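The complex is shown incomplete by one protein chain, all other protein chains being positioned as in the whole.
Each chain carries a letter (A, B and C) given by its place in the written order, and its residues are counted from 1.
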Amino acid sequence: MQFFLEVLISGLLSGVMYALVALGFVLIYKASGVFNFAQGAMVYLAALAVVGCMEKGAPLWLAIILAFVIMTLFGIATEKFVLRKLVNQPPITLFMATIGLAFFIEGLAPIVFGSEPRALDLGIVDEPIPAILDAWDMVISKFDLVAAGIAALLVTTLALFFQYTRIGRALRAVADDHQAALSIGIPLQHIWAIVWGIAGFVALVAGLMWGARNGVQFALTFTALKALPVLIIGGFTSVPGAIAGGLIIGASEKLAEIYLPPVMQSMFGGNFGGIEGWFPYVLALFFLLVRPEGLFGEKHIDRV
Amino acid sequence: MLYREAGQFKTSYAADQQLFPIRQDRIGILILLAVVFLVIPGFASDYWFSAILIPFLIFSLAALGLNILTGYAGQLSLGSAAFMAVGAYAAYNFQLRIDGIPILVSFVCAGLTAAGAGILFGLPSLWIKGFYLAVATLAAQFFIVWCLTKFPWLSNYSSSGVISTQPLIFFGHEFTSPQEKYLLVLTIVAVMALAAKNMVRSSTGRAWMAVRDMDVAASVIGIRLMPAKLLAFAVSAFYCGVAGALYAFCYLGSVEPDGFSLDMSFRILFMIIIGGVGSILGSFLGAAFILLLPIFLDIALPWVASLLGLPFSSATVSHIQVLVFGALIMFFLIVEPHGLARLWQITKEKLRLWPFPH
Amino acid sequence: MAASAVAASAADSYLIINNIEVIYDHVILVLKGVSLNVPKGNIVALLGANGAGKTTTLKAISNLLHAERGDVTKGSVEFKSQRVDQLSPNELVKRGVIQVMEGRHCFGHLTIEENLLTGAYTRSISRRELKESLEKVYHYFPRLKTRRGSQAGYTSGGEQQMCVIGRALMAKPEMILLDEPSMGLAPQIVEEIFEIVKNLNSQENVSFLLAEQNTMMALRYANFGYILENGRVVMEGDAGNLRTHEDVKEFYLGISSSGRKSFKDIKHYRRRKRWLS
Partner (left out) sequence: MFKCRMSALTAAVSIALLSQAAIAAEEQFFPILSYRIGPYGANGQSFFGGFVDYLNYVNLKENGINGVKIVWEECETEYNNAKGIECYERLKDKAKVSTGPIHTMSTGVAYALIDKAAEDKIPLAMMGYGRTDAVDGSVFPYAFPLVTTYQMQASAILRFVKEKEKGSLEGKKIVYLYHDSAYGKEPIAALQEEAKINKFELTLIPVAHPGNEQGAQWLKIRQENPDYVVFWGWGVMNQTAIKAAQKIGFSRDKMVGSWWAGSEEDTVPAGDAAKGYMSATWNVAGKDVPLIADIEKVVYGAGQGNLGDTSKIGTILYNRGVSAAVLSIEAIRKAQEKYGKGKAMTGEQVRWGMENLDISDARLKEIGATDLLPEIKTSCDNHEGSGKIKIQQWDGTQWVVVSGWIEGNKGLIHPLFKASAEQYAKEKGMTPRDCAKEM
């Protein structure tokens, strides 16, 4: 039981890390209807920018600010040179363009900041907290708790921003109907630049956390793959959904990895570990059976 | 005036229903077939056969499969590579376990096995759509590859999980040279492409397109969504499965499950989008573009770099390749969001009027 | 006398569309030189059949064409004596011209109230002023107030139409380009909406350029009318005159004094009209 709890908590905490990446997807999808596959690459770019600036001698705080500026500029440039020219195209075309964008980043970022895997030290050690270890014999990492705190803060801020501010409402309006938003005078370009800027910021936060956790390297782009089932479960358009989905995926995937293979082994024989690759997706499918638009997603409104 | 339809009257219903109703198209196709079957085998080098033409044809077939699903039936899928993997492993096992089974029968069975998998993983399409469905098909992508890794029976207990394909023997003749393999692949692809062309204009094809354009409306006019969608998944997976079998037997010779990665699925998706969603021709154009572009960049960029005396390390050149690849994809989407097939259509429109534009 | 002349000329130079031409995709010529004039405080109806170019005209004014790969290639649009054809929709809304698109483009996932609030996007105003504007809209559209919390996508067609008009009102416009408000609505609702338009016109002094297929209804509320045919203005005049004009009755209202004419005659007539313009 105690081990079960340990797995559960560790799963929930890594779920938070998935949610951080998923959040970037949600933001852009919510505001522009673009399924931005380049989010993983943006996480990579942001983390690289931080370590790149630090290598040039900038202290951590300055590097983070510089990286934020870079991400914002990058977001604006993306809007200006790619998305603006693809207004009114079907979603799949936009999706494709973001895959092109991902390739572009994956080529560009290492040229500018170097492709060496590097460490990113945020000053928070990823070690078990001794007090908890002694008292309950459970490993809970300080780093994970900090990450969870940051994610909670980020999500709350974003959710409030979307719900109650003028820009937030405009963002949601644009997501619903580009044309109508244009017609009432919402300047799409500004809105999209803002969204990409925010998504860049979220990517930066995710990049910092993941980079500090696993090192800064190309594999950061894979974080996107972990975020996709989170999106399905939480819904593509819900900020709180990203967190909820992250927690569900994180916890269930860890529990499944521990408890499912022995069951399968007794059924088929052989070693069935390593199911984390597909388990979240299959789980997400089952969620879709019950709620086709995710737990918190907006219902698709179909009027013929 | 070269491409003039005027004056070609259809006097019977059958004539109006031809695959290629315009005479110039028929001639064009015949010439094309003559070139690919007769001329190219005489000229191309081994490199062209085994590194470009064969993979081009195989990926065209896979793209065709995906295009049937996405372009005609409107169901986005990111699992094409997994269905190819099913095809590859199925063909291997049919060859291995059934004595004396002709290779073509194996391929067909492989396609059918993949179709089965397609139906299974197409089930979610009955209640979800759009990007939700796309992400759901990723479940197929990861799950199938995992299964192939985990059940050693499927790879005949090879310690590494890699399978080496059996020799290609057909009516006692062994296909060994790249040229023969090319002709084999070409024949299969040509037949299946024509079949696809025929299928998408049949009532099935029309049902798919109705589902694509608006499934609620389609169901209102009496199209049964479930059979239509599942059939699209099955046919698409069949094409991908055969492509996978060809990929293993005629191209790589040995495959491992990890080779059929998500990356490959994405490439196939690229092909149909760059080529033209909902176009048979587009599948071929897209496959050519996506396969040739990196090769072209790989050859051209170091050359350009050395020509201009740019002090790039090999790593930088490789990175620039990726960068340019990404940039070109975005560029093409901006210039022609409907793909290369649309460009070809516009050219045809112009030819219709040429040399007297209005 | 002099004062009223100045007023008249100011009214004349309110919204002037001067011989504009619109091409889609660089190939399809949709408007072939349309000129219109909307005096201040008027409701002007833009009539014509499907595909005549009504919507395109409105979009050419509001600059929403770009998103559809359309381009104004000739002519000019002036609002209050200033060229506005190169302005972004955002700028134009700030100057007081707003379009209400055809087909009730509500933001389906936002509530009715949120929809209205987005309408005030271009105005940087205080919370209090926002509240006042909202109340004003609710005053004209009491039905919206009762549905304020519901998702717009789930409200009825009439409510959605009211919602988009109300949303446009939130921008405090001087001029609304209203595209086909009657589309797909029950006659009673249409009537209700037109009454509100009339009220807005008289009480808030908002001018309207109204594109409509429902000719009879439009002419009942408008001061002036233009009839478009194939991208050209084929007839114009006082609403009252148009309503009683034989040709209009014939072709747009389906009422004829001399019995039903054959389709051949109509074709002939239309061709003549087009040629003449």
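Keep in mind that, in the parts below, contacts are C-beta pairs under 8 Å (C-beta built on N, C-alpha and C of every residue); 3 or more make two chains touch, one makes a residue touch a chain.
The structure displayed is predicted, hence computed values, not measured ones.
K.L.:
So which of the visible chains would the left-out chain be touching?
P.N.:
Those shown chains that the absent chain touches are A, B.
K.L.:
For the chain left out of this view, which of B:Q24, B:T149 or B:S219 touches it?
P.N.:
Hidden-chain contact among the options goes to B:T149.
K.L.:
For subunit A, enumerate the residues touching the unshown chain of the complex.
P.N.:
3, 6-7, 10-11, 14, 106-107, 110, 114-119, 121, 125-128, 133, 139, 141, 143-144, 213-219, 222-223, 226, 253-254, 257-258, 271, 273-277
K.L.:
I need the residue numbers on subunit B that touch the omitted chain, in ascending order.
P.N.:
45-48, 50-52, 55, 146, 149, 159-162, 164, 167, 251-256, 258-259, 263-264, 284-285, 288-289, 292, 294-296, 298-300, 302-303, 312-316, 318-319, 321-322, 340, 343-344, 347
The working rule: only the chains that are shown with their structure count from here on.
K.L.:
Quick one: which pair of chains has the most contacts?
P.N.:
If you count contacting C-beta pairs, the leading pair is A-B.
K.L.:
Can you work out the whole-Å distance between the CA centroids of subunit A and subunit C?
P.N.:
44
K.L.:
Please compute the C-alpha centroid of subunit A, do the same for subunit B, then give the distance between them in whole Å.
P.N.:
Those two chain centres are 32 Å apart.
K.L.:
Could you tell me which residues belong to subunit C and also touch two or more other chains?
P.N.:
Nothing qualifies.
K.L.:
So in the complex, the part of subunit C that touches subunit A is made up of which residues?
P.N.:
62, 64, 67-69, 88-90, 92-94, 98-101, 105-110, 114-115, 117-122, 151, 153-154, 164, 167-168, 171
K.L.:
Taking the touch rule as given, give the residues of subunit A at its contact with subunit B in the complex, in rising order.
P.N.:
Residue positions touching the partner: 35, 82, 85-86, 89-93, 95-97, 99-108, 110-111, 115, 225, 228-229, 231-232, 236, 268, 270-272, 274-275, 277-278, 281-282, 284-285, 288-289, 292-294, 302, 304.
K.L.:
Which of the residues in subunit B come into contact with subunit A in the complex?
P.N.:
70, 76, 124, 127-128, 130-132, 134-136, 138-139, 142-143, 145-146, 150-152, 214, 216-217, 220, 262, 266, 269-270, 273-274, 277, 315-316, 319-330, 333-334, 337
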